[in-house]
Structure formats: C-alpha cells, structure tokens
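Let me begin by handing over the structure; questions about it come next.
Omission of a single protein chain aside, the complex is shown with its protein chains in their original locations.
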Amino acid sequence: MIQLGLFYMAATITVVASLLAVTRYNASHALIYLIVSLLGSAIIFYVLGAPFAAVLEVLIYAGAIMVLFVFVIMMLNLGAAGVDNEHQWLQPRMWIIPSLLCLLLLAEILFLLNTSSHALSGTVVGPKVVGIELFGPYVLAVEIASMLLLAGLVGAYHLGRRYLLDMRGESL
Amino acid sequence: MEELTIFLVIYGTLLGAFGAAAVLVWFERRLLGFWQDRLGPNRVGPFGIGLALADVIKLLAKEDWVPPFSDRLVFIFAPTAVVITMLLGFAVVPYTEHLFIADLNIGLLFFLGMTSLAVYSVLLGGLGSHNKYALLGGLRSAAQMVSYEVFMGLSLMGVVMISGSFSLVDIVKTQAENGWFVISQFFGFIVFLMAGIAESHRLPFDLPEAEHELVAGFHTEYSGMKFGLFMLGEYLSLILISSMITTIFFGGWLGPSFLPDLVLDFVPPIIWFFAKTGTCICFFILLRAAIPRPRYDQLMSFGWKLLLPLTLVNLLITGAVLLWL
Partner (left out) sequence: MLKAILSQIISLYRICLHLFAKADTVQYPEEMPYLAPRYRGRIVLTRDPDGNERCVACNLCAVACPVDCIALQKTEDEHGRWYPEFFRINFSRCIMCGMCEEACPTYSIQLTPDFEMCEYDRQNMVYEKEHLLISGQGKYPGYSFYNVAGKAIKDKDKGEALNEAQPIDIKSLLP
C-alpha cells in the first residue's frame, strides 16, 4: 500500500516536473525541473524493485550529466535575451504537432500496458543480477556503447588538442 | 529493528549531525589556532565553545537578503540542496552492527549519489547569483566535482570487489575477517581521501570559493542563514566523508585488532566509530592548516593524470588478485 502511494506520488512529481521542464522559458529553471523529474523517476525505479537502476539514475543522470548541462548553461550565460527567444519559440503552432505525436505515443503505451498482464512484478533486482545480465546476454550492447563513448572521447580530445596547439603557436 | 529504535536513530543522527557541525565551527578554528601557534577563539564560554552558539545566533539574526539582480528561485533553492543531500547521506552510515538508519543493499552507491547531487548547491548558487565571481566559482566546482566523482566511485570499487557487496554493514563485516581495507586497498584509500576533500571542497581543494581569487566564489552574494546553510553543508559533508572513510577503510565500529581482547571487550563499538571519525576530521583540519591551495589546472591534471591511472591500476590488480589467488 505504501509502495503504491509512493509510486503515485513520485509519478505525479515526475510528470509535473517534466511538463514544467518543457514549458519554462528560463533555461536554468527548466534544468532544475528536469533534475527533479529524473530524481522522481529514480524513486519510481526503486519502488518497482530496481534499486541499482535507481541509484544509477541519480548518480549518472542527475549527478553527472545534468551537471554538465548546467555547466553549459553557465558558459552560455543566457540572460533575458534567452528568455525572449524561448517566448518566441514556444508559440502554439510550434508545439502543437510534437504534442500530438507525443499523445499518440502515450496512447500506444497505455494500450500496451493494458494488454500486457504482468505489471509491477515486485521482485528486487540487485546489483549482482544487473552486472551478470550486462556482461552476459547484453555484452554486445555494452561493448557497442563503450566503443561509442570512446569515439566521443577521442573526438573531443582531438578538437581540444587543436585548440591547445593553437594556444602554443604550433600547427597540427 | 523496531520502529521506535529507527526513529530514535534518525533523530539522534539529525541532532548529532547539526550539533557536531555547529561545534566543528568552533573546534576547527581552535585546532587551526593551535597548529598555527595561536590560541584560536577562547573568549565565549569555557574554552570558547560558546562561539558555536554565538555563530548560530549571529547567522539567524542577520538580514536574509536576496539580491535584486539574482534569479530568485535558483538562488533560494541552492543552499538547501547541499544540506538535504548530505543529511540523506547519513542514512546509510552504520554506527555499529545494529545501529543504523538503513542498511541498503546499494548503500555505497546511495552515498555516492548523494554526494554527486550536492554539487547542485554550489553550481546553482553560482548560476543564480548573477555575479561573475559566483559564476566562476560555480564553473570551477562543476568541473572539479564531476572529475573527482569519477575517482571517488572508482576508488571504492576495489573495496566492493573484495567484500562482494555495496552494503556498508557487509563491508565492515568483511573487514572483521580480512583486516582493515586501508592496508589491502591503500591506493584506493588515498584516492578516496583526495576525492573526498575535493567533493566537500575542503581547504586544499576549495577552488570554488578561493577567497583570494574569487572573493568568496559561489557564495559571494549569500548572507545570513542562506550562507549558514552553505557552511552547515560543508561541515556536514566533512563529517559524512570522515565517517565514510572510517566505515570503508578503517573498519567502522571495529576496534584495532592488535589491542588485547580485554580492551576490545571493554570499549563499546560506537566509541571506536566516533573516535576514528573524530581523528579523521582532525586530519582534514590538519590538511587545511598545512597544505596550500593548488592552482586550478594543477588540480585537474593531478586528478586526471595521477589519480585516475592510480585507481585503474589498483582496480586491475585487485581484480587479478581476486580472480587468480
């Protein structure tokens, strides 16, 4: 019972925070709501019996990736001009088609959830199970993701290296 | 555990953490004074301990000012984040084998997650102030914290490998059999110590607020109790990191095994825990007294070029030893 209440509370917070994250004009406010929505989904994960995924959500998404988002926002120094820009972009004719598409997707998900029988299994998935799954059946996906990240890392280093060389007055 | 005990532990932790943070305000200055051949604050009350109370009264009575040019929502939200996350982090600290708030099977990751969320307070404080010094402090802290989080997590993975669990109670129990992890995971300990200092931005690595370059960094615009919350958060994180070092590397509530059994039976486990945590806090204060602040690029290159390879090698060797020996 408590679990169900927790789930609905976290779900409400997540949905409301996500909506606010989309509709805020000020970029930093939108980011805060996005963080709240991520934390809410972490709680949903926990309630659904996936504590490891929940903590990773907090650690990786809320704790590291969103920090970088905030970092970029700080670097850009969006002031009142950014808010005005957002005002212009958020006209109804801009968001009406994406919202319709989203509604379609939502309807699909609801339909799928209704037809599938096993919702809320309640089994706790510990970190060990996650690890064995990741490096067992899903090892290919993990490797591909790591290759992608490595490529990104090398690319970022290459771009940064050019800048460093420019600073030192050398050529590539 | 009974519900009543849990409630008692929760309130005990809350009061204890707040009280310890307030006393640390005085204790740190006093100890710094001794290390710098001064006396430190010794006027208010016996040994000057009334300074803790006086400081709290001063902060509460100050004008709580929000600058008109600031981003109000972000500005007010920022200082609360660090205190909330740090207090949440105390939830997984096991004081003794049976005295804790929650023994999560992902306790260690929960602690890491809470410390990584604490970044937001500094970051948003810098962003919401609309002040260039605050912004620079926030930028620095973002890069510093994100980098050192990596080593902080990785340095603990060796411990997790040996004990085979993320639960802090299990980690301490493993140390009862295998000896303290500070010996078998010495490099992990060193890296965790460094990363802990950087995460709580204590003095050798307090570049986000480096007062001789950035006025006061991210809390330049803060005053009154909002500044007080930042300070409280800093001391809470100091206590939290110290108790984590105690739990993970110094055997938590276990007494030193070289002592005779008579002493180990006589001293209750919680005394060992608090004694070790206190020693660790003193060491942090000694670092503040002795080591100068590095330059920002030195800090980053120290992290990425020394600590990261060190943790990876440590992890590799630990894994190899566990697998083949």
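The first chain written gets the first letter, and so on, giving A and B; residue counts start at 1 in each chain.
The working rule: a contact is a pair of C-beta atoms (placed from the backbone, for glycine too) under 8 Å apart; a residue touches a chain by one contact, two chains touch by 3 or more.
Bear in mind that the values here come from a model prediction, so they are computed numbers and not experimental data.
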item: In the full complex, displayed partners of the excluded chain; value: B
item: Candidate in contact with the missing chain, chosen from B:F18, B:W35 or B:F187; value: B:W35
item: Contact residue for the chain not shown (choose from B:L60, B:I291 or B:I317); value: B:I291
item: Touching the absent chain when the full complex is considered, from B:A61, B:L306 or B:V321; value: B:L306
item: Absent chain, residues of chain B that touch it; value: 33-39, 286-287, 289-291, 306
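FYI, only the chains that are shown with their structure count from here on.
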item: Between chain B and chain A, distance of the C-alpha-averaged centres to the nearest whole Å; value: 27
item: Contact footprint of chain A on chain B as seen in their complex; value: 71, 73-74, 77, 104-106, 109-110, 112-114, 116-117, 119-120, 123-124, 126-128, 135, 138-139, 142-143, 145-146, 149, 153, 166
item: Chain B-touching residues of chain A, taken from the complex the two chains share; value: 26, 28-29, 32, 35, 51-52, 55-56, 58-59, 62-64, 67-68, 70-71, 73-75, 77, 126-127
